[in-house]
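Chains shown are a subset, placed as in the full complex.
Labels run A and B following the written order; every chain starts at residue 1.
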Amino acid sequence: MDMDQRRDKKGIRVGIIGASGYTGGELARILLGHPRVEITCVSSRTYAGQSLGQVFPNLFGLSGPRGEELVCEDLAPIEVAERCDVIFTAVPHGVAMEIARSIMGIIDVKLIDLGADFRFRDAGVYEAWYKKKHEAPRLLAEAVYGLPELHRALIEKARIVGNPGCYPTSAILALAPLIKSGMVDPSSIVINSMSGVSGAGRTPSQGYHFPECNENARPYGIPGHRHTPEIEQELSLLSRTEIRVSFSPHLVPITRGILTTAYATLDPASASDSGAGRVSTDSLIQLYKDFYRGERFIRILDDGRLPQTKAVWGSNFCDIGVRFDERVGRVVVMAAIDNLVKGAAGQAVQNMNIMFGIEEDCGLDRPPVFP
Amino acid sequence: MDMDQRRDKKGIRVGIIGASGYTGGELARILLGHPRVEITCVSSRTYAGQSLGQVFPNLFGLSGPRGEELVCEDLAPIEVAERCDVIFTAVPHGVAMEIARSIMGIIDVKLIDLGADFRFRDAGVYEAWYKKKHEAPRLLAEAVYGLPELHRALIEKARIVGNPGCYPTSAILALAPLIKSGMVDPSSIVINSMSGVSGAGRTPSQGYHFPECNENARPYGIPGHRHTPEIEQELSLLSRTEIRVSFSPHLVPITRGILTTAYATLDPASASDSGAGRVSTDSLIQLYKDFYRGERFIRILDDGRLPQTKAVWGSNFCDIGVRFDERVGRVVVMAAIDNLVKGAAGQAVQNMNIMFGIEEDCGLDRPPVFP
């Protein structure tokens, strides 16, 4: 029985492993509103026996696709796989590769991992930054980095997708057109990001305790945040040179949202070589519009507007603004996403839509919520 | 040509008058995601010529139903009416009655007013609290107070609906089962509410300036807030006695959400008369579940959970919790809504759905956003 036969008229059968964190909850929220999907199981050891509505207060009383409440179960990965066409794993680093090893090749199912286990082309990079041996290097080799705007064709055929990190999504989308154009010095890239606190997960700790986050802005993990190598991998692919970046994350007192401000100095050589004339804010905006033409979830802002996290809140959009600072010869690009949607669950659903050949914005087509 | 013929396969043709405030923007957000609706015009004097995406950053680039961007126009009400099956008015008090007078009876269109002009059975009450003569008393007489959980049958046939205020929605839904039961002393009712700042509208002023709202909690308009008579009208109807309440609004530093905590003392007479036995938290929860059985947007919380604004954020739900405080013989009921959805635009769309005989939760069926 092939996958298409298994899929009944209810739609794609979806399982979520690790549904108790914010990423899992956001997957449930989006998928409950997705017209082509049926959530068939939610696996969580911690919350086994509890309904989704007990775990997430917004989902209280919201029925599963057949009218009953979805209840978390403590299932082996293979049990999940048997009930699904696609599995989303929202689990700690290192767990997804174990899950993948135990099901891929044994059962015909697709896997979208929201952690870091399937994001790197080079297992050595994973091992260096995550201090952990990669246990599934062959599966890693076939996995696709799930940034649809760069790798859509590969995602269509992928069995395993490594869903990008939240910061890398914003940083790569912000810089891709610029890097691809070859107009900037690849050694000059500085990426300054700020994130809402939901990016730190649902486990309470003093650093995310309300009284210590509220009315506070602070940097953390500088230098050496684990999202750095993801950004470098993708920018290097685009530039065909090895790129290293400064990446500095900050925590600001919002729940959702990432605002990335990236800087790159114009490469004098490329700039003068260019037959396209002088670089300007207008020419950069045009470059970005051309690069992302047809993309449903990328909005290039015109001059006079700058991205803000609130404009994309609750949605899968990435808003991008770009400016040329002539005084210093530097390009400044700003990108805003909702870290739980385009930075995690929404992008994962976008990847699922692509993998199953349905409309890319299916279930993701509602406007952001403002204010 | 009757209304049903005019309505093409694109669905109900909707116009919004006064689309530049938060209520108008929220109507646009919800209606753009409503599968049975086509927004045919958006009227705004202030923003005439600007696209919705210029007025509301979340709506940037989101197409109208025919692919073009919706642009605000400065239209006479009759021009709006000619293009619509239903008009939503999100305008200052006193303006909607003028609009209604200029179109109702002249053209076959329905009207849902999100202001106070069509909320009162007695024009005198409106005039006393709003310090303004009511210019359309006949239309007022036929208007229905648009709280579907209490007046669904009338709304189905209504031509004009006065959409309830945000505070009254939460307070009336919180107290209706209790008042209807007759078990509490009608003179004992105290309603303490807190609201997010979006309830104050989009016009900047010092009281809503970020640095003065943030990290601040404060009462305002005590006593005498204009939402008081709405609450009293509906509770009096339910109790068949004239009820007067203490209503105290407070501002808290959230954008969306109302949390109402209402108090009522058990009427010793009714309580002892009752054959149903002793009042308890359990018996009250059961009373509420029975009263709201089948209601899609009311969630009665079980003991162990209390309502919170975040659990309904971005949705049309009203979450209700009830407790009996035996030590003092008082019932405490708590209700949470999103003031812009169930407290305004969402409830208006719910009313529209009822008036046009379509599924009541059409366009309103996505889960709340958490966290």
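Quick notes on this one:
Note that contacts are C-beta pairs under 8 Å (C-beta built on N, C-alpha and C of every residue); 3 or more make two chains touch, one makes a residue touch a chain.
Note that the structure is a prediction, hence the values are computed from the model and not measured.
Whole-complex tally (this structure file, single sequence, 2 chains shown): 4 copies.
As a working rule, only the chains that are shown with their structure count from here on.
Simply put, subunit A must spin 180° to overlay its Cα atoms on subunit B, rounded in steps of 5. If you average the Cα atoms of subunit A and of subunit B, the two centres end up 36 Å apart. By the touch rule above, subunit A contacts subunit B in their complex via residues 22, 25, 29, 32-33, 56-62, 198, 214-215, 255-256, 299, 301, 305, 308, 310-315, 319, 365-371.
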